[in-house]
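Missing here is one protein chain; the remaining ones are kept as they sit in the complex.
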Amino acid sequence: MAIEITDDLVKQIARLSRLAISGEEAVGLQSHFEKILSFIAAFQALDTTGIDPSVFSCEASNVYREDEPRACLPREDALANAPQSDGTYFVVPRIVGGADEDDVGGSA
Amino acid sequence: MTPGVLEVCDAIRSGKLSAAESVAEAFRQLKRVEPALQATSQLLEETALARAAEIDRQLGRGEEVGRLAGVPFTAKDNICTREGTTTAGSRILENYRAPYDATVVERLQKEGAICVAKTNMDEFGMGSSTENSGTVGPTKNPWKTTHVPGGSSGGAAALAASTRGMLHLGSDTGGSIRQPAAYCGATGLKPTYGRVSRYGLLAFASSLDQIGVLQASALECACALSVIAGNDPMDSTSADEPTRDYANEVEHGVEGLKIGVPHEYFPEGIDPEVSERAREGIETFRKLGVEIHEVSLPHTPYANPTYVLISAAEASSNLARYDGVHYGYRASAPRGVIDLYSRSRVEGFGPEVKRRIMVGNFVLSAGYYDAFYNKACKVRQLIRQDFDKVFREVDAVICPTSPVTAFPIGERIDDPLKLYAVDALTVPANLASVPGVSFPCGFTRDKLPVGLQIYGRLFEDGKMLRLAHAFQKATSHHLTPPPVRGF
Partner (left out) sequence: MAEQESKQIGKVAPFEAVIGLEVHVQLNTRTKMFCGCENRFGAEPNTLVCPVCLGHPGSLPVINKKAIECSVTVGLACGCDIAGSTKFDRKNYYYPDLPKNYQISQYDMPLCKGGGVLIHVGEEERRIRLTRIHLEEDAGKNIHSETEPESWVDLNRTGVPLLEIVSEPDLRTPEEAGAYLRMLRLIMLYLGVSDGNMEEGSLRCDVNVSIRPSGSEQLETRTEIKNLNSFTNVEKALAHEIRRQVKVRSQGEEIVQQTLLFDPERGETRAMRGKEEAHDYRYLPDPDLAPLKLGEEWVEGLRATLPELPIAKYERFQESFGLSAYLAGILHRDPALAAFFEESVQLYNKPQPVANWVVNAVLEETHTRGRPVSEIGLSPQRLAELVRSIDEGKVSNQKARDVFKALLGNEKGVEEVIKSLGLEQISDDSLLKEVVEEVIKAHPGPVDDVRQGKKNSINFLVGQVMKRTRGQANPGMVMKMIEKSVGE
């Protein structure tokens, strides 16, 4: 699969990754992506017809827990590591858009 | 001879040594090597001494104390401890204090073991040299402080080689326990996937990660495994398979066992001294009565690319939570939520982590999933099948741990692919979920340790350690102390 690693693609992936990379970093990444792609190109050619990807490493299935309550964290502990909190909530800059959107208006 | 873990354990139980003395000795050793090695990210003196005092009180009252009462242990900094901070070697978790202990830490502490330090590592487990530590800086190899100790459990490996009488928890996703163990002349165990709970291990690649130990000997590894192994209801991927008395099991003989030597694990470009020491090690097994077979694991050349892809994909998802909202580093004066995410992450993560996150998001993104991630998972199945087939013929597979020995600091760090190459012989174990152990089989002319590696069948961690233990009873490489040491 021949993929062109364009500047735009790198920027797109950076946005998807929520990483505000600099122009310089972007150039470095372009070359890194190309190297990685050629590194993994080898196995693209392998014949894997009929193989079930089976992404799970554990052999088990149906691993459950009973619907029994466990002690929750006290609120101070839950908020203890928060970079900004008012003792009740986690505080963030005002959310303007809906999920995953780029400062789109409207409340959700 | 300096007491190892078992001697310390016995001495405390028999009253010859107090827990306080054992912990004090641990700190003495740690502090002695720290300036040269920079192996720890944090020493937990206050809490350790308090726990030791409590254990001594219990011992004094004749109360039941655990199997590891008073035994000190270190935890790699990606393992959650309530005490101290848990940073995974990353600036993005600089001051993070976990509100809970990892299950393995709980289990050790329940048996009376005492956490004395968190050890340095490559950020989030991404690296093979501990040069990617975003918090402490590189750890040095006790055999040559100009060289890397390997990674990502570099701190634990350096300490396993240069101290005695403590347990060292590490984690292994593509060789992060075994490779640094090899570079530092220690014995490093990666258990079967699911043997040890991952609850409290900061996830890198969920289907590949396992917690293990780095010690002076396979026997010490077996003792540790007996305590930390076992099903955990908090980890859905932990196996139901019952635990065993591994310390006992390793004492059974090895005559008649069959080991396979896969020719793909002596690839072109492997350091000839590594190859020589490994072959000598295999000869030792022959002399012990082990049958040596030539085997083949044909998909081995595809293992490293498969690993790189799968681990990056899973990591990109696992590391999404580090966003400056609920814990960890937050960039100053964010201009909105997206800016908060993007700047906190770009400032908090190191370069290798950012690279892998982006590669991961790329291979998972719309249109590429089938060609990359899905394909890689299928190739992973082929690799598993290779092992299934070989394990029908032999009990274990033996090979060098890494194609090279410890390399100079700075030599590979600017070329990520050159760095990935040192993992080529360890990643298959994680892909196939099988256990792996690395132990020293000799030295190069430069006096750098060479590691020999054994892979066992799923859940035959005991049998695998048995082979390593038998080797260590017949040799003394693992007893050779490094130039920099605390004992």
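We call the chains A and B, going by the order they appear; numbering starts again at 1 in every chain.
One rule holds for everything that comes next: a contact is a pair of C-beta atoms (placed from the backbone, for glycine too) under 8 Å apart; a residue touches a chain by one contact, two chains touch by 3 or more.
As the structure is a computational prediction, the values presented were derived from the model and not from experiment.
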Interface partners of the hidden chain - shown chains only, full complex considered: A, B
Option touching the unshown chain, where B:T145, B:S296 or B:S365 are the choices: B:S365
Absent-chain contact - pick from B:I292, B:A320, B:A371 or B:L417: B:A320
Of B:T2, B:T47, B:T145 or B:S236, the one touching the omitted chain in the full complex: B:S236
Interface residues of chain B (partner: the chain not displayed): 78-80, 86, 88, 93, 96, 98-100, 102, 198-203, 205-207, 233-237, 313-314, 316-317, 320-323, 325-327, 337-338, 341, 361, 364-366, 369, 373
Missing-chain contacts mapped onto chain A: 16, 18, 55-58, 60-75, 78-79, 86, 88-95, 97-108
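We take it that only the chains that are shown with their structure count from here on.
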Chain centre separation (chain A, chain B; CA means) in Å: 25
Contact footprint of chain B on chain A as seen in their complex: 1, 3, 9-10, 13-21, 25, 29, 32-33, 35-36, 39-40, 42-44, 46, 48, 51-60, 63, 65, 73, 77-78, 80-84, 90, 92-96, 102-103
In the complex, chain B residues that touch chain A: 95-97, 99, 193-194, 207-208, 233, 236-240, 299, 301-302, 304-306, 308-309, 316, 320, 323-330, 334-343, 345-346, 349, 354-355, 357-359, 361-362, 365, 368, 371-372, 374-382, 416-417, 420, 433
